[in-house]
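A protein chain is absent from this complex, but the other protein chains hold their places.
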Amino acid sequence: MQQFFQALFSGLADGSIYASLALALVLIYKATEVINFAQGEMAMFTTYIAYALLTHPHFGHTFSYWPAFFLTLVIAFVFGVGLQRIVIKPLERASVLTVVMATIALLVILNGLAAWIWSPELKFFPSPFPTSTWVIGGVHISKQDTGTFGVTIACVVVLWLFFRFTKLGLAMRAGAVNPVAARLLGVRTSWLLALGWGFAAVLGAVSGMMSAPTNFLSPSMMQAVLIFAFAGAILGGLESPVGAVAGGLGLGVLLSMLGTYVHPVTPELRLPVALLILLVVLLIRPAGLFGRVVVRRV
Amino acid sequence: MKRTFLLLAAALIASAAVVMTAGATSQATPGVTAKSILLEGTFPLSGPASGYAPIPAGMKAYFDYVNSKGGVNGRKINFKYDDDGYNPANTVQITHKYVEQDHAFALVGGLGTEPQTAVRQYLNDNKVPQLFVSTGATTFDRDWGVYPWTIGWQPDYEAEGAIYGKYIVKNFPTAKLGVLYQNDDYGNDYLRGLKAGLTQQHQTQIVLAAPYDLSSSPPTAQVAALKASGADTFVIFATPTPTIQSYVIATKLGWTPAHVITNSVSATDAFLTIATKSGSTITNGTLTVSYLLDPSNPIYNKQAGMKLYRQIMAKFDPKGNANDGLNLYGVAKAWTAVKVLQAAGKNLTRAGLMKAARNMTFTAKLKNANPFALPGVDIHTKGGYQYPISQVTLVQYNNNVFQPLGKLINGRGA
Partner (left out) sequence: MRSRLGYIGFAVLVAAVVVAPLVSTHYRTYQLAFVAIYLIALLGLNILTGFTGQISLGHGAFLGVGAYVTTILVVDHGWNDLLTLPVAGVVAGVAGLAFGLPATRFAGPYLALATFAIPLSFIGLLKRFPHFTGGTLGKQLPSVHSQFGIHANSSVWIYWVSWIVALVMFLLAFMLVRGRLGRALRSVRDSEIAATASGVSTAGVKTLAFGISAFFCGIAGGLFAIAVTYVNPDTFPIDLSILLLVGIVLGGAGSLSGMIFGALFVEFIRITWGPALLDLFSQVHHINTRAPGSSLVVYGVVLLLVLYIAPAGAAGLVRQLLTGKTAVAAWAKQGRTAAEDQA
C-alpha cells in the first residue's frame, strides 16, 4: 500500500508539470487551431530568465526565490504576448503548415539563444521546497513533490477563475468559440490571441521552474516534458482545458504506476510507453477522452 | 505548366549561383603556406552535447598565444572549427569540406566517438591526419595499424576502468561493487576495463552491474537494484546527467555506500556541486581520476602550467570561464599539436606530421612534459605503443576540491 501512495504522489507531481504545459498547448490550440511546438522552449527560456534573476544582481539587488518566481511569470506573460504579436501575427493568413513551421523556427531560435546567452552546460536550479520527506503511515511523501503539485495546480486554478469570472476571461472564451460573432460584439479578437499566448507562456514558465530542480537546467531540459505534455493534451482532447489537465495528471500517475508495478517497464521505456498509450487511446476515442468529435457539414 | 517551367528555371539559376562559389585552389602541401598552417575540427556546438564547447575555445586560445610568439617555424596557426551537432552525417559533410574545399593541413581535436568514427575511413583514404580526437574510445589508439592517420590523446576509457579495478584490488579487496553503466560503447568500454583491472581473481567483487539506456528518465530502478544487491561501493560509468541523478536517487533511497567511484567525464566540480545542491549526501568522498591540472583546485595555483594557463585565458579568451577544466583540456591538447608541428620541421608534410605524432616523447625525465598535465604525466608514443596518455592519479572529492591520492597509475602497463 505504501508503494501505491508513493507512486501516486510522485506521479501526481510529474503529472502536474505535464498538465501545466498541456494546458498551455490547449489554450493556444483552442484559440488558433495551431499547435505551438515552441511551448517547451518558451518554458525553458523563461526558466533561464528566472535563473538569471536568482543568480545575478539586477539593479543592485539579488532576488530571492518567490519574488523571482512571480517576476518571471510577469516577464513570461509579456514575452508570450510579444512573440504572438511579432512572430505569429504576420502569418495569420497563411496555411496551418506555415504557422506550424513558424513555431518550429521559434523552437530552434529559443534553443540556440538560451545556449548562446547562458552557455549550455548543466546548471543547478533551486526548488523552493525542502528535499526532505514527510512520513505518514509509513509512506514517504516528498515535500518537493507536494509543493510542485500545489504550485502548478494553484496556477491552473487561478487561470480557471480568471476565465470563469472575469469579463476579459469571458471575452477570450467567446473569441475562441466564435471569433466572428465575438468581433461583431466588439471584442478585439486579435489582441485576445496575444493574451492567450501570454497566459500560455506563464503556464509554461511554471512548468519549467517546477521541473528544473530535478531535471537540471539546460537548453534541452523541456524537450521530453513537451512530448509528455503533448501526450497528455491529446489524451484529454486538444479542445478541452479540463481534459488537458486531467490528461497530464493521469499520464503522470499512469506512468508512475506502470514503472512501479510492471517490471518490464524500465525508466527508459517511459516515453515509448506514453506514446503507445496515446496511440491506443486515440484508436478508441480519436478526439481524446474529453474531446468532442466535430461533425462537419458539407 | 508555366509555373513548373519558371520554377525549374529558377532552380537552375539558384543552383548555378550555389555551384559557382568554388573553394580555394590547392597548394603543394594542402593547408600550408609560407606564413600559415590551416587546422580544422568539428565539435558539437549545438544540441545536448554542446557542453563541450569550451574545448575548441581553449584550443584556439592556445594557438593564438603561440601565434603571438611568432607561430611555429615562422608560420601562424589558423585554427577553425564548425558545429556538427554530434550528428555524424553533418560531421561527414563538414569534414569533406575541410579536406576538399578548405584543404586543411590536418584535422585536430575532432569531438565525439561516433562522429569521428564516421569520418575515420575517409580521412585515412585521403591520407589526412585525424589528430588527437576528443574521445576516450579505445579504438582510436588501439587500431592505428588499420587507420595509420588517426590518433587519440586522452587516457582511453578502458584504461580508466582498469585503473579503478587496480585501485580497488589494492585498497578495497573485499568491497562489494555495484556498477551502474551506460548501455553503449562508452559505458561498456569502462566496464570492460574495470573487469580487466580487477583480474580473474577479483571478478566476483562485482555483485551487480546494472545497465542503463541513455534516455530522458532517471536511473531510479537501477540504483534501487544496486542498493538492494548489498553493494557497499557504488561505481558510476555514465554521462553527467544520469550521474548526477544517481547521486540524488541514492540519497533519497537512503543508500550511503562506503565508496563512490565515478568516471572522470562526469565527476567534475560543476556536476558534483549540482548533485550536492540537489540533495545528495554522498558526493563528498567520490573517487575519480585526473591527469590534467585542475583550475578549480587551489593546490595547483603555484604550478607554472597553471599560471601560464590563466594568463592565456585572460588574454586570448577573456569571456571564457577559466575555472572550467574543459578549457584547460583544450589548451593542453593544443600544446601537444604545436609540439608535433614543431617536430615535423620547416618542410611540413602530412606524413611528416603523423610520423612526429607517432614518435612523441614529452616526459618528465626529458624535462619537456606537457606543463598543463599533472606533474609526472608523460605523453609518449613509439612503435607499437600508440596510447599518447595513459597515466592518471586517483583523486578524491571533498568540498569542491579534488585531492590527489598517492602516485600516478598507468592504466596500460605496470
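Letters A and B name the chains as they come in the text, with residue numbers starting at 1 for each one.
We adopt the following convention: contacts are C-beta pairs under 8 Å (C-beta built on N, C-alpha and C of every residue); 3 or more make two chains touch, one makes a residue touch a chain.
No experiment lies behind these values; they were computed from the predicted model shown.
Engineer: Looking at B:Y62, B:Y86 or B:F402, which makes contact with the chain not pictured?
Structural biologist: Of all options in B:Y62, B:Y86 or B:F402, contact with the hidden chain holds for B:Y86.
Engineer: Can you tell me which of B:A53, B:A209 or B:A322 touches the chain that was removed from the display?
Structural biologist: Looking across B:A53, B:A209 or B:A322, the contact with the absent chain belongs to B:A53.
Engineer: Among the options A:G40, A:G80, A:P120 or A:G243, which residue touches the chain absent from this view?
Structural biologist: Of the listed residues, the one touching the omitted chain is A:P120.
Engineer: Touching residues of chain B against the unshown chain: what are they?
Structural biologist: Interface with the chain not displayed, on the chain B side: 1-12, 14-16, 18-23, 45-46, 50, 53, 56-57, 81-83, 85-90, 92-94, 96-97, 100-101, 113-115, 117-119, 121-122, 125, 183-186, 213, 319.
Engineer: Under the stated touch rule, tell me which residues of chain A contact the chain that is not displayed.
Structural biologist: On the side of chain A, residues 29, 33, 35, 87, 90-91, 93-98, 100-102, 104-109, 111-116, 119-120, 219, 227, 230-231, 234, 238, 271-272, 275, 278-279, 282-283, 286-288, 296-298 touch the unshown chain.
As a convention for this text, only the chains that are shown with their structure count from here on.
Engineer: If you look only at chain A, which of its residues touch chain B in the complex?
Structural biologist: By the definition above, chain A touches chain B via 111-112, 115, 119-124, 126, 131, 142, 213-214, 216, 218-220, 223-224, 259, 266-268, 270-271.
Engineer: Which stretch or stretches of chain B touch chain A in the complex?
Structural biologist: Of all residues in chain B, those touching chain A are 46-48, 50-51, 53, 212-222, 240-241, 244, 248, 252, 270-271, 273-274, 277-279.
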